[in-house]
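What follows is part of the complex, with its chains left where they were.
Here the chain labels run A, B, C and D in written order, and each chain numbers its own residues starting at 1.
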Amino acid sequence: MNRELWEGNQAIAEAAVRGGLEAYFGYPITPQTELLEYLSKRMPELGRAFVQAESELAAINMVYGAATAGARTMTSSSSPGVSLMQEGLSYIAGSEVPCVIVDMMRGGPGLGNISPGQADYNQLVRGGGHGDYHSLVLAPSTIQEAVTLTYNAFDLAEKYRGIVVIAADGNIGQMMEPVVMPPMRQIGHADRGWELSGAAGRPRRIISSIGLDPEVMERINARLQARYREIEANEVRFAERQTEDADLLVVAFGSAARIAQTAIREARARGIRVGLFRPITLWPFPYQRLAELAQRIPRLLVVEMNAGQMLNDVRLAVGPQAVVSFYGRTGGQVPMPEEILAQIGGMAPTPSTNGARAIALL
Amino acid sequence: MHEEIIIAGFGGQGVLFAGQLLAYAGMNEGRHVTWIPSYGPEMRGGTANCTTIISDEEIGAPVVRRPSTAIVLNPPSMDKYAPLVKPHGLLIVDSSLIAQQSGRTDIREIAIPAKDIAAEAGLAKAANVVAIGALIAATGIVQFETVVELLTLKFGQRSQEILAANKRALRLGADYVLKLPA
Amino acid sequence: MLAETMTVVYERPETLLPVVSHYCPGCSHGIIHRLVAEVIDELGVREQTIGVASVGCSVFSYNYLDYDFAQAPHGRAPAMATGIKRYRPNHVVFTYQGDGDLASIGAAEIIHAAARGENITVIFVNNAVFGMTGGQMAPTTLPHMKTTSSPQGRDVATMGFPIRVSEMLATLDGPAYIVRRAVSDPATINRTKKAIRTAFQAQLHGLGFSMVEILAACPINWDMQPEDALQHIKNAMIPYYPLGDYKVIDAVKALA
Amino acid sequence: MRGTIRIDANRCKGCELCVGICPKKVIGIADTFTPKGYRPAILVDPDGQCTGCLLCSTICPDVAITVYREAVSRTPAQKHAAAA
């Protein structure tokens, strides 16, 4: 086991390279820039494609292009840059080509700041772009996990011919942790039956998201939806900690979850039995497992670095019989373990309705 | 063992490197470690700080509000972090640049003229390494030798001279603390 | 009438699919599609060609041109083509773009593809109007021209001046070949074909970015008979957009 | 030189560009409709005036015209060159 200390951004970049990344296109933005910088050196070294695009718009469309040509391709950005990619993402989804997007979320809205945030949840999970589509959204909470998820993201993207998002934040992107890097994969692959490689010895192929006839477009949508149901059936991922005996369940993802873990340890030290439920796939959301848990543990504290975005999904999962509290920090503020601990301590079993949210905003 | 160390100073004082050095050392000694930087609004010349956590357990939050140890290399960082060190914690202050004292009685405070010592070691920039030497001597958080190895890895190929100066800085920092009245 | 002794001297090129296009009567897109197909056929590169269709009346160019094709978001064809070409550097990659697509929403992408010297070919059909959406003003619309979004004619004081794309891109160091042609009569059409061929040849030789701007007619939105529309290209467009070679690097000249 | 043309009425959209360009004025417009609802161009060349000059096929936006000439043996390459 060869543990090395890696910065998150660089670790994700290297994991992508080892996972078979053949073409990267990106544009600098904090706190993701180190990822691009790393690849600006690494990709040419390996003879693979790297372009610093003129913008995120161009980057996502270069990705779109490379994806149609059959490449394992990726871009990375942070919140405002991801907003600029929404049209391109909708096209990519509509034309069913695979790609990987890394979003190192930061504080918003607007220009906001470069501190860690999780307020792209809705944008990534509910579809920031137009039309009915989903991306498979993976939220790592350690660098090791980010590495593993990124390494395998290309397979997922290809399996479902769609978008896989690694949703992390500046905490994950800029911190360093020990990592065991997976081995380098061979690149190059057989023709997959849809990629544009020149119509040699076969009828030409067209990759397009147009269905001018609504009947045709509806068929495309039906195919997409069927695939999404498949993903929902196969790919739901989550992690649980100390839920067996818990009286209270903290629900959090990504770096908020690891911070919550510290609070939970402290709470347990004080005799409060708290467990952690951490969705790893934000879409598909682990509704079912969370619903099961909520049957047994009907008091939940949702902790997010936003004003309550995953909260909706938690509510959808657990229904109104559970007491759901929310603790959110916004605009790049990171919730501290002590704050979460205070919330855990102070959680009274008062019911909360679906209509009105209990948002603690400092 | 679970130590949270904040190192803070001006950009360019090598605070980020110092934090990484600790993290590497912790990792090489088989511990869980995290390191995380935080930048001010300014590109350069502003303040910079980082947090290194070294622990026997898996690490949750990589950021802390109240560290168990703070190493401060400039006056604004002193102002900011001295009050935040946990009771019974440790505060290491570069007294070459910081005149004031924290006034706290519930922590251990080490004032060390790190910059001057670094100059004495032959590398004025190595105040950060002096401070790490002091930290090791005061806490034993990592082995002195582990850090020497890392310095060798880092500077050994580039310049024997710089490596030697850094080793001296580390040693002098540690010695300064060891010689303090207990 | 067709005597035994007669042979075909012109027929539909092989890679122009035998389907009826959706274009209006007299629309220049049809001519330009044909020229592209003839050049690809003559160069014998059909099997290594990948086209990128843009958003505009030519969005369905992939229904007519028998190559592998991708369809780009409005204005982003050069970015998509970049992605394709970087992954498949030995393929012949071209974009087919209208003036709204290339000069309005896609101005940044075309400039940067050109500045990078991206080894792709751009077929730029300048009909001075947003054809597909029903004839709104384009960045290329001539001063005083009436369109559905400049109902009193393009007033340069408030709506700005037309952009001469070839001249603009020719200031860059990246491009290898930038010319402006027209399809207003058989002579200009034949010259356009030559330029398209040179552009693709430049790409095949790895010489970098090539673009042929083609002054074209949109009789429907110009509200003119097809023949008058071709006259309009000559009388109104060419004076504002002079035909010519705006950038031809020596290596491209050497191809001829 | 003697030539002739064949107009594919399914493709022709009746734009009349060929009509205007033909130096021999041997193209007219039919009275019938195409499936798309256009009146197609037709060759009206009783005297065989068409020279196979390629002007009509060059201008035709719908590539509806095939042009023939009195046979002169030529290679396919030359055939292409003639079209250019």
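Here is the rule we use: a residue touches a chain if its C-beta (ideal position, glycine included) is under 8 Å from a C-beta of that chain, and two chains touch if they have at least 3 such contacts.
Worth saying up front: this structure is predicted, and the values here are computed from it rather than measured.
Novice: Indicate the composition of the complete complex by giving a copy number for each shown chain label.
Specialist: Composition of the full complex, by label: A x2, B x2, C x2, D x2.
The criterion applied here is as follows: only the chains that are shown with their structure count from here on.
Novice: Name the chain pair with more contacting C-beta pairs, choosing from C-D and A-B.
Specialist: Of C-D and A-B, it is C-D that has more C-beta pairs in contact.
Novice: Distance-wise, how many Å sit between the C-alpha centres of chain A and chain C, to the nearest whole number?
Specialist: 40
Novice: Give the list of chain B residues in touch with chain A in this complex.
Specialist: Residue positions touching the partner: 20, 23-24, 27, 32-37, 39, 57-65.
Novice: Over in the complex, which chain C residues touch chain D? Could you list them?
Specialist: By the definition above, chain C touches chain D via 1-3, 5-13, 16, 20-21, 23-31, 33-34, 38, 41-42, 185-186, 189-190, 193-194, 219, 225-227, 230.
Novice: Considering the complex alone, what residue numbers of chain A touch chain B?
Specialist: 3, 5, 114, 171, 174-178, 255, 258-265, 334, 336-338
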